[in-house]
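One structure, as structure tokens, below. Some questions next.
Removed: one protein chain of the complex. Kept in place: all other protein chains.
What follows is subunit A.
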Amino acid sequence: MTVSDPITNEIIRNSFLAIAEEMNNGLVRSAFSPVIYESKDSAVAIIDAQHRVLGQSSGIPLFLGNLEHCTKVTEEMFGRDAWQDGDIWIMNDSYISGTHPHDVTVYAPLFYRGELAGFVASRAHWLDIGGKDPGVAMDSTEIQQEGLRIKPMKIVQGGVERTDVIELIVGNTRFPVSCTGDLRAQFVVAELGSRGLVELYDRYGRDVVETAAEVMFAQSEQQNREGIAKIPDGTYSADGYLDSDGISGVPVRVEVVITVAGDAMTIDVTGSDDAVRGPMNCGAVQTVSACRLGFKYLINPEQAVNGGTFACLDVKVRLGSVLGAQEPSPCQFYFTPLGLLVDLIVKALSPVLPELAAAGHYGDGMILQFSGTDPRTGNKFIENEPHVGGWGGAPRNDGADGMIWAMSGAFKDMPIEVFETKFPATINEYAFRPDTGGAGRFRGGCGVVREYTMLLDDCDLSLWLDRSQTPAWGIEGGTAGAAPDLIINPGRDDERRIMKVNRTRLRRGDTVRLMTGGGGGYGDPAERSHADIARDIAAGYVSASAARELYGYDA
């Protein structure tokens, strides 16, 4: 078998993907926390000895291509000799991994015939990692308030679990049983990945596998360079505002400047505002991931990600900015600026990639968190969930109605029957919110209403809703989608509207009415077909009066 045989290369390329899939399935199926097994808030990767991704699988697009950063930084800190067979490492440091402390990365070196041959890694969102509040805090002002901070360290040494370290970590969480379960699930993933890679090396030989990887990187790079070369050289930019960091109450600007030169692209976000006091800063590594995601939306979206995918993309981040968090900036909601950032990348390039364009989407997780003690069982509970909204219209389709935002990947909402069984509250309403999608030849998707009523005397509610300052914009003549809104006790004397809060007190019978935003419209509303407008009215997505006003339509 010759070393650069295209047939063997293709077989090995498929094997990398298959191993990563097997690892992620193993993680999702054996995890203890719903945020992993239900929301798929996890990612896995197999990585070569030079810290390049061979294959990865993720339920969360934002974890795209940054697990390798963890192995790389660890090596920079401790030297290459620190890698020892039988060890497993752990870390969650926001300034290294770029995410919030709840995302715990577990990784292991892979030794083949006594030599370091690569790494396997997984990242999973733990239910609780300590910190000042159960679950997540909406008002932290320094990273230490957000949870235990774990810099790279060994958690398994020579095949033996370091029980003292495990005790230290899970002892700092409020849910030691499920966190231990999730940790063990991550150990399993390391085992699955190692086994898969060793089998591959055994079958083809390490040199053949490594050559295949080089060929694969080169192919991915070439494909993406060809994709970029189709875009006219030039500079493309867009900007928008986040509502507030939850503390200062001041809008925060995010700016994207994209330069295309030949077959290379630079995404520069250095013009974005300085880091903020509240928990809305993002580590540079995760900003890079978000830029990669925006890039991937537009360039070869169907292609698998590997070490060659982003070779033609340079990202410029300014440390100390909201997108380049440094100690001690809090990072809990690092993803809120990224939701806007990714939308802005699409917006900036839409004029030159008209086929791939899309109007803005509702763009934030719309997170509600309830916590307290369930009077039915006497057990403490935390329920933390993002909510669905409207997506942007596109050149050939309306935006999706009520679908989860870009950053939450393959999330599924919690069924009402499951929610009411597990938590002491009812859901009165879960319905599309009419007239929230922007008008256009292809309209934006509708947001939703989800209304909760409390069945306990004492409940804490924390809220994190954004994108009312810069709601989902329309493009090519389409109009913007509606902004989100939230009312506590609508119609009562104590009614209040609020978007971000940490642990406000709710009583039995209190109602929380969440209204998520819609997507932006695409194209001139006057070009929308009457049949489509009539269908929208009949379905209740658009009211008759809005149809008249926005589309000039009279039934």
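Criterion: contacts are C-beta pairs under 8 Å (C-beta built on N, C-alpha and C of every residue); 3 or more make two chains touch, one makes a residue touch a chain; residues count from 1.
Rule of thumb we're sticking to: contacts and distances are computed from a predicted model.
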Study note, to complete from the structure: From the options "ATP synthase subunit b", "Carboxypeptidase-like regulatory domain-containing protein", "Sugar ABC transporter permease" or "Hydantoinase/oxoprolinase family protein", the chain left out of the display has the UniProt protein name "Hydantoinase/oxoprolinase family protein"
Practice item. Return the single residue from A:D164, A:E417 or A:D494 that touches the missing chain. Key: A:E417
Practice item. From the listed residues A:V156, A:I382, A:M403 or A:M499, report the one that touches the chain absent from this view. Key: A:M403
Practice item. Consider the whole complex, including the chain that is not shown, and state which of A:E21, A:E214, A:D239 or A:D314 touches that chain. Key: A:E21
Review point. Of the residues A:A121, A:L192 or A:V260, which one touches the chain left out of the display?
Key: A:L192
Study note, to complete from the structure: Logged for subunit A, residues touching the omitted partner chain are 5-7, 9-11, 13-15, 18, 21-22, 25-26, 29-32, 34, 37-38, 58-61, 177-178, 181, 184-185, 187-188, 191-192, 215-216, 218-220, 222-223, 226, 293, 296-297, 301-302, 346, 358, 361, 387-388, 391-392, 394, 396-398, 400-404, 406, 409-413, 415-418, 420-421, 426-432, 448, 451, 538-541
